[in-house]
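First the structure, which I've put down as structure tokens, then a few questions once you've had a look.
Missing here is one protein chain; the remaining ones are kept as they sit in the complex.
To keep things simple, chains are lettered A, B and C as they appear, and every chain counts its residues starting from 1.
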Amino acid sequence: MVLDRGFSYLLLLAFFFLILFSTNSFAQDPSDTLAPESVTNVDAFDTPNDNGHSITVSWELSSDDGAGKNNVVVYEVYRSDSPEGKFEKRGMVPAGENTFEDQGAKEKDNANYLPSHKNFYYRVRAKSDGLFSDSEISLPAYAYGQWYHTGKTPVLVAVILFSVFAITFITLARKGKLFYIRPLAGIEAVDDAIGRATEMGKPILYIFGLGTADMIATIASFTILSRVAKKTAEYQTPILIPCYDSVVMAVAQETVRAAYLEAGRPDMYKEENIFFLTSMQFAYVAGVNGIMLREKPATNFYLGKFYAESLILAETGSIAGSIQISGTDEIAQIPFFVAATDYTLIGEELYAASAYLGREPVLLGTLKGQDWGKAVVIFSLILGALAASFGFQFFINLFRIQL
Amino acid sequence: MRREVPLLITAIVGLTLIVVYFVPHPPFSDLRDLFSDWFGVIAAFAIYLGILSLLKINVDKVYRKKSGWGFSIVTIMGFLLFVSVGLYEGSDFGEYGTSYYYLYDRIYYPLMATMFAILAFFIGSASYRAFRARNLEATVLLLAAFFVMLGRVPIGYYLTSWLPEGFRMGSLADWIMDYPQTAGQRAVMIGIALGIVSTSLRVILGIERTFLGGE
Amino acid sequence: MGFFERLLKIDRRIIFTLIGIAIALPLFFNVSMFVETTPVVKGVYEVVESLPEGSKVLVSFDYDPGSMPELQPMAESFFRHCFSRNLKVIIMGLWPQGPLQANWALDVILNEPDIKAKNLRYGVNYVNLGYTAGNEVVILRMGSNIHAAFPADYYGTPLDDLPIMKGIRNFNNIDFVYNLSAGYPGTMEWVQFAADRFHAVLGAGNTAVQAPLMYPYANTGQLVGILGGMKGAAEYEVLADRPARGVRYMFSQGIAHAVVIFFVILGNVAYFATG
Partner (left out) sequence: MHPSPDIGIWIGGLLTLGIFSFLYGDNPYYKFCEALFVGVSAGHWFITLFWTVFIPKLLGNIGIAIHTFRTEGFAAGMSDYMHWSYIFGGILGFLMILRLFPKIGWISRWSLAFVVGTTAGYYFINYLVSNGLMQIQKTILPLTSVGNIILVVGTFCGLIYFFFSKEHKGAFGGLARVGIWFLMITFGASFGYTVMSRMSLLIGRMDYIFGIWLGMIR
């Protein structure tokens, strides 16, 4: 028993030695009785690219940090509003680091308030376990806000570039220039699907998913609905739209009413066919499932923002024997739609479909602008990959964004 | 009033938020937080609107004794139960040990988790029905799914345990996830980014206005 | 209608039933033969196994109920292992929900007959220090003084009044640190601060999604080992020779996957057989 325990202690000891050797951190010198050397060249300056309530402090490491006595554990940073005043602790960083951002609050009533345009003095304390030494006091520094964030230039360039593309092609389109847009399988299927519903004498089901009216996917879907509704008015096929969001419902009602008016069949419009179901994800799914199984619609459209319910809807729709056309920009759900529906508008294709079906030359113009953006992206990819292969780092740095 | 004011609001708010991104100086830096809080408040009202519509429909059903009005009573009772207990508990209603937490844990959570779990069954039937090698694209889809699934189960391990490490099913699955899967994902993501940028721009410029509905 | 045509039109309730059985049935068996153990999990197990009785182990719970199916079995098997080896367990959390997760795991383990027989006492054999805000800075502060980071435990008792905390000042007095993590702050921060700066002996349990990002640290020895997802949990239970929830979950998941794969194959066979 005694031997056993002794043996396990030995093992443990051996184990710790192993760990210590393997991490090469054996330099812990037994000089704990001496304070580490203080840090030098303490410099305080306004933190760049911020709203003006933060000062950055930098210094040169103590000579006992990573070398010498090697006993620095942390650096503590102290601040005061006068060199003689009382210094209060603002925070600490572990040994090996030589900057600290003194981030204050912007609200006056906050205890951590750090006013702009007021001078402060800093001091850094190098600390070992129990002992410490202070640096000299820094020159005064004050915080102020900047009008432009220099780290975000790549984004600004991209914003300008893409906006110029879009506006150029919108202007060209307004002047009457027509642009070629290739056919998309899902869009081609729309007209056929409505025709099929007419032949079968069954309704069409249009689902926006769980998106609210402000989401881009929902906005794209409104445009597509406007076109689909016009067709259904021409073919005299009823269209059912159970809604998840009451605002989406109101907009959908107005869109469909306008489309029927445009098709010259305002008498066909039935407001009760566009109704609010519930705004609870799975309760909504259950409700839509019920409609599918009862009404057996000829065609189901799933266009908009979808989450986990995508597969349940698509599977139930296939039980009901409907043709299904889907499209979403929710990447995680695209696989389910691709696997379980007949046609899928993949991500960007959904927005393209909306521009395409909107039939306005201006919308097609922005699509053309979008393609120019894509060309720039592809070009940078190829150029960047080649540059990186030959060891040029500058190209990657062009895309580096400071957040 | 009905059309111009909303379009103006959209344009001003949208442009401001783009500018705010580049300008750290106040008051711009504050606008970001302010707008997102307002957004939260409006979105909360929109959800309350949904709840009101829901209650309206259900009360209506009970009042007119439409089919299934009994279930509407269940809905209304469930709503009242949670709201009354939640209001009574106060702002720390969600903490462990409160009676609201008990209701959440024993009623809401089982219902929600089971709804999600039902997906597993549908995945089974979808993989039976939909994963068929109809054409080249479908076959590629099928094979990728097949290898990734196989790479995560013991059978996959036993089938290929005779191969040297790094060539087994698990490594193949990881490789598919890390390279071809990531490549395709990036193409989709970049495409969506460009589409959103261009659609947002259309919205801000007032070209895309269907969200306001017809006139 | 031929056999394959009928197979193509099979009622999906049959598929649903098979999936239900495939998931539920394996839960009744503690079959550990399908779990092959890997060196990264063995790393954690062997360190705990090598600690002498009375050694002090720190466990940080850095997750919330969202990751329970994966991480809770890990917490339970780790507690079981520590208590059966008479180690002293100090619990803390960098996530607000963490200490609560620890209490749930304690509830399960302290009621198991062989552990219950040991009559373990709070404050002597184990303690829950609770949650402190500050993410990695908390780890940093613990590096110089644990009492400064946690002045009192989860129930408000000052640390000095707890026998288990006697003689514990910083990581030098802790024999092993174990971290259960589902994101930030989590394993990455423990590696960078506790292991790299203060030379703590560190092991971790992660969700399946996060684990691949942490494997490099296990290769360099910054982590003695790591448990990844349900499979990692199952492996640990097999190593400790106490198959429990992790093994059952893993078995069930394996069978369910196999059934889905079987359906994919069957669907294609029927599709091609009918032309």
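Operating definition for what follows: a residue touches a chain if its C-beta (ideal position, glycine included) is under 8 Å from a C-beta of that chain, and two chains touch if they have at least 3 such contacts.
Fair warning: this is a prediction, and the values are worked out from it, not measured in the lab.
One chain is not displayed; in the complete assembly it touches the shown chains A, B, C. When the full complex is taken into account, the listed residue touching the unshown chain is A:M280, out of A:M280, A:L303, A:I323 or A:V362. Only one residue from A:Y113, A:Y148 or A:F399 touches the chain missing from this view: A:F399. Against the chain not shown here, chain C presents residues 13, 16, 20, 23-24, 27-28, 68-70, 208, 230, 245, 248-249, 252-253, 256-257, 260. Counting over the whole complex, chain B has residues 2, 5-7, 9-18, 21, 27, 30, 33-49, 51-56, 68, 71-72, 74-83, 86-87, 90-91, 93-94, 100, 102-121, 123, 127, 136-138, 140-149, 152, 173, 175-194, 196-197, 199-201, 203-204, 211-213 touching the chain that is not drawn.
In the full complex, chain A touches the omitted chain through residues 154-155, 158-159, 162, 179-182, 184, 212-216, 219, 246-247, 250-251, 278-280, 282-283, 286, 290, 293, 331-332, 334-336, 338-339, 346-349, 352, 356, 367-368, 370-371, 374, 377-378, 380-382, 384-389, 391, 395-396, 399-401.
Definition applied: only the chains that are shown with their structure count from here on.
Rounded to whole angstrom, the centroid-to-centroid distance between chain A and chain C, based on C-alpha atoms, equals 30 Å.
Chain A and chain B, compared by their mean Cα positions, are separated by 14 Å. Across the assembly, chain C contributes residues 12 that each touch 2 or more other chains.
In chain A, 315 are the positions where the chain touches two or more neighbouring chains simultaneously.
The touching residues of chain C, counted against chain B in their complex, run 10, 12, 15-16, 18-20, 23, 34-36, 100, 212, 253-254, 256-261, 263-264, 266-268, 271-272. Contact residues of chain C toward chain A in the complex are 12, 47, 50-52, 140, 143-144, 193, 197, 199, 201, 221-222. Residues 96, 120-121, 123-125, 127-129, 131-134, 142, 145-146, 149-150, 152-155, 157, 174 of chain B are the ones touching chain C in the complex.
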